[in-house]
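Let me begin by handing over the structure; questions about it come next.
One protein chain omitted, others in place.
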Amino acid sequence: MSKIPVAILGATGMVGQRLIQGLADHPWFSIGALCASERSAGQRYGQACVWRLPGEPPPGVQDMQVHASDPGALGELRVALSAMPSSAARAVEAEFRASGYAVVSNASAYREDPSVPLVIPEVNAHHLGLINRQPGQGYIVTNPNCCAIPLALALAPLHRAFGVEALCVSTWQAVSGAGYPGESAWDMVGNVHPHPGDEEEKLAIEPQRLLGSMDAPAAFTVSARCVRVATADGHLISVQVRTEKPCTPNQALEAWRGFDSGLELPSLPKPLFHLLERRDRPQPRLDIDRGRGMAVSLGRVQVCPVMGLKFYALAHNTVRGAAGAAISNLELLQSQGLLPSV
Amino acid sequence: MSKIPVAILGATGMVGQRLIQGLADHPWFSIGALCASERSAGQRYGQACVWRLPGEPPPGVQDMQVHASDPGALGELRVALSAMPSSAARAVEAEFRASGYAVVSNASAYREDPSVPLVIPEVNAHHLGLINRQPGQGYIVTNPNCCAIPLALALAPLHRAFGVEALCVSTWQAVSGAGYPGESAWDMVGNVHPHPGDEEEKLAIEPQRLLGSMDAPAAFTVSARCVRVATADGHLISVQVRTEKPCTPNQALEAWRGFDSGLELPSLPKPLFHLLERRDRPQPRLDIDRGRGMAVSLGRVQVCPVMGLKFYALAHNTVRGAAGAAISNLELLQSQGLLPSV
Amino acid sequence: MSKIPVAILGATGMVGQRLIQGLADHPWFSIGALCASERSAGQRYGQACVWRLPGEPPPGVQDMQVHASDPGALGELRVALSAMPSSAARAVEAEFRASGYAVVSNASAYREDPSVPLVIPEVNAHHLGLINRQPGQGYIVTNPNCCAIPLALALAPLHRAFGVEALCVSTWQAVSGAGYPGESAWDMVGNVHPHPGDEEEKLAIEPQRLLGSMDAPAAFTVSARCVRVATADGHLISVQVRTEKPCTPNQALEAWRGFDSGLELPSLPKPLFHLLERRDRPQPRLDIDRGRGMAVSLGRVQVCPVMGLKFYALAHNTVRGAAGAAISNLELLQSQGLLPSV
Partner (left out) sequence: MSKIPVAILGATGMVGQRLIQGLADHPWFSIGALCASERSAGQRYGQACVWRLPGEPPPGVQDMQVHASDPGALGELRVALSAMPSSAARAVEAEFRASGYAVVSNASAYREDPSVPLVIPEVNAHHLGLINRQPGQGYIVTNPNCCAIPLALALAPLHRAFGVEALCVSTWQAVSGAGYPGESAWDMVGNVHPHPGDEEEKLAIEPQRLLGSMDAPAAFTVSARCVRVATADGHLISVQVRTEKPCTPNQALEAWRGFDSGLELPSLPKPLFHLLERRDRPQPRLDIDRGRGMAVSLGRVQVCPVMGLKFYALAHNTVRGAAGAAISNLELLQSQGLLPSV
């Protein structure tokens, strides 16, 4: 069976490069086109940008031509993965949608649009129904912010069983979350940088959408403190959570061990949750690659004297938290027969 | 007027070196003796240890002789500052006390002893009355853990005005907090290390003692997450606090601006609180030296949708959080005429 | 005696901020005007830029008005310190010179101009004679690259006594050397970055100019490897040097100890050279502030089996290597009566 060719929008950035890695040997999809800004269009990919991930780009990629982000120039493609900066994404993603594309985006431009699904496959696959509320043949599907993803994954089984009421969240976030060049080295060397962008605001609304219904977000409250630290990849998150029904550490562990999304998608890891027992884990440099970067590591699950339960969660922010999130959404759409045919 | 000579216990360690710096040009005190382990006793200080702080040790220190931690060998001294490791501190500090010494300690050995004051001058100077419950002429006075100090300082005016009920606390702690050699570089390079020692446990009890009466700790609850990050000095702390009476960010700022301990001690900074307005401050590398390392930087004071109020606090962990804490307690004792005379 | 007011060009950048610090309490000079790009002109300094150095800007600076880099708009000033980016410096510095200004610059724009002195006061003050070859009343004086300064300082006494023939140089350079935002944190976290800009090329020509006569550079050869590492401030330099007359480590130490520039300028430290004896020194974080950032730390002076002599040098790259270099040149000009009078 031939693979479905996919256009990658924003192909030259940090997440774009992770998308290229993710599609390189994908069983269902292939790279149909690499799109970037006007400035890069017409160049070889190897000219248009510097490969900034460890190791080499997948074979052949450096010689692919870069296209402008124009659906009219891409021929028969009908599926796009977007890693565009949000400012540029608004117009471009709308244009691709209008041209009949399924746009599966990591950008935040449409995350708050009530007709655009904000989806993590294991959490709220049923939200895909929202695409019917979008006009025309095309649609946009988004994934959440890089911190909201491991947070919502960790909370999903707890919310079902115990009902989440409120969260205090703190983060130790990696510099790759700011893209490239992102944070200045001057700000990060021997330092930490509070408030990376608007993550605290996103964390205050996205988890509720993910854990709610298509039409109504869940009702809990989130208070987040997001701090960038001098790690390359991997966001560590402290969660202190109050639930309607009391949830002991053992009950939480049981909920995570018993969690099964029922989904069989190529990028989804088994197990989803790595439950770490040492009291100084998870750690970014040691634990981010579990499940090929798609697992969520959980540790230090304890009674919280203020909120009831507390634990740490860790995930690879540009894989599970960005490129892998979009790819798993793309796989989900394909598995449900929702991708447009050419 | 001649200065009071002080013995420094644990003089070769990270905090011991900060004590030496702090006494180098002190208007009231001088270094009377440097004490360390048996292994170092008899050596010149410059032989016994490597100076690990930026710059040079104060003039003359390298040539001072190191003594064993034995009150009998120190002649007429009656005052000691202790930066000993807690395991060794238990026996040694008791012995100095039994010899009539005022032992002003940064070690945790006696912090939980109900007859030993746990004091921050601006917070609970009146707890010094506890020394009367100790046997004999000598006594031990301690200061809290390096995170508990900025936390209790920041909370003190809020507790008085609004009544603290509960706290969620997260930390981004510097490696100097683990002493030397402390954390392995392998654990910290491009990484963060959750759970540095037993800080979470200390943060769960020390703030209540500080903000309570001599006989009864304050009744609030603390849930802390302590994580070591790759900074040299300076602990950043996120505080999410619930108060009995509602406290708005403006009321909190007003409380901090209006706070006056009434104390005039050489090491205490004016102002105590540096209220930073930029949303990415305080930052360890930029803000730790405010008030010669004795000020507390506060920032991002906001409504917390879960707890009511949230903010960041930052202080220099081996100055305000350790050596400077002990020295300010020593100054407090002297200002109250509580130091033993020779 | 009233202080001479000085315009600071490029006042909002990393080196510009160091210039402001350097003039804040200067005995001879005051800040006459702060100049920056058109975009910033008309704003208060505190609006136009973020203060990125540790601690607070000097009192009053945040409220000073920022001017465009236009000599016509600055009134009676006749002296400028420039920390402009080199691309912009070419036209602006020429314009200030044409208006009769003494322009004392840290930019590289005119460093290779044979009529523009490239000066370190202790090394080649006599090169100031070149200003007579510049047209009109004004002139430009430059200082070398941040690595060339400690290198030339360390070599100066050796060159006089032994004659430098060739050098192999390697650097461990701090991120502040790239300005702000400078290096991306992604490139520096848990990483090193070879080839920071065109430093290797500058190191291949500037030391010879400094150690030569006004008309002829010294004849030695330099091969440099420049690598950025994850330090905030302070360039560590390894020097392996071949001299005409053999130079033993002891002879080198004697030469450095005996070196006396004969200059008494406010910013120049005494001693200039800090000769460190421990085999793991100098270290950036511990040794950069020696001599208020203006001293050069030297260590590990040994026989080099290939070149003859080897040692490490360290200096603060944005103080001794940039802002302090320009300020000491300004002091030198004033001490020689070479500044234009209003």
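In order of appearance the chains are A, B and C, and numbering begins at 1 in each one.
Basically, a contact is a pair of C-beta atoms (placed from the backbone, for glycine too) under 8 Å apart; a residue touches a chain by one contact, two chains touch by 3 or more.
Source: prediction; values computed, not measured.
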Q. Of the listed residues C:Arg44, C:Arg90 or C:Arg281, which contacts the missing chain in the full complex?
A. C:Arg281
Q: Looking beyond the chains shown, say which of C:Ala161, C:Cys304 or C:Leu338 touches the absent one.
A: C:Cys304
Q. Where the complex has a chain not shown, which of B:Val175, B:Leu203 or B:Leu298 is the residue touching it?
A. B:Val175
Q) Which of B:Glu93, B:Glu183, B:Asp287 or B:Glu331 sits in contact with the chain that's absent? A) B:Glu183
Q: Pick out the residues on subunit A that sit against the missing chain.
A: 50, 52-56, 189-191, 232, 278, 285-290
Q. Footprint of the hidden chain on subunit B, which residues?
A. 14, 52, 174-176, 178, 180-191, 230-232, 285
Q. When the complex is taken as a whole, what residues of subunit C touch the one chain not shown?
A. 166-168, 170, 172, 187, 189-195, 204, 221-223, 225, 227, 229-232, 236, 238, 240, 279-286, 299-300, 304-307, 310, 312
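Operating definition for what follows: only the chains that are shown with their structure count from here on.
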(Q) Measuring centre to centre with CA averages, how many angstrom lie between subunit A and subunit B? (A) 42
Q. Measuring from the mean C-alpha position of subunit A to the mean C-alpha position of subunit C, what distance in angstrom results?
A. 46
(Q) Using the touch definition from the top, which residues of subunit A touch two or more other chains? (A) 187, 189-191, 230-232, 285
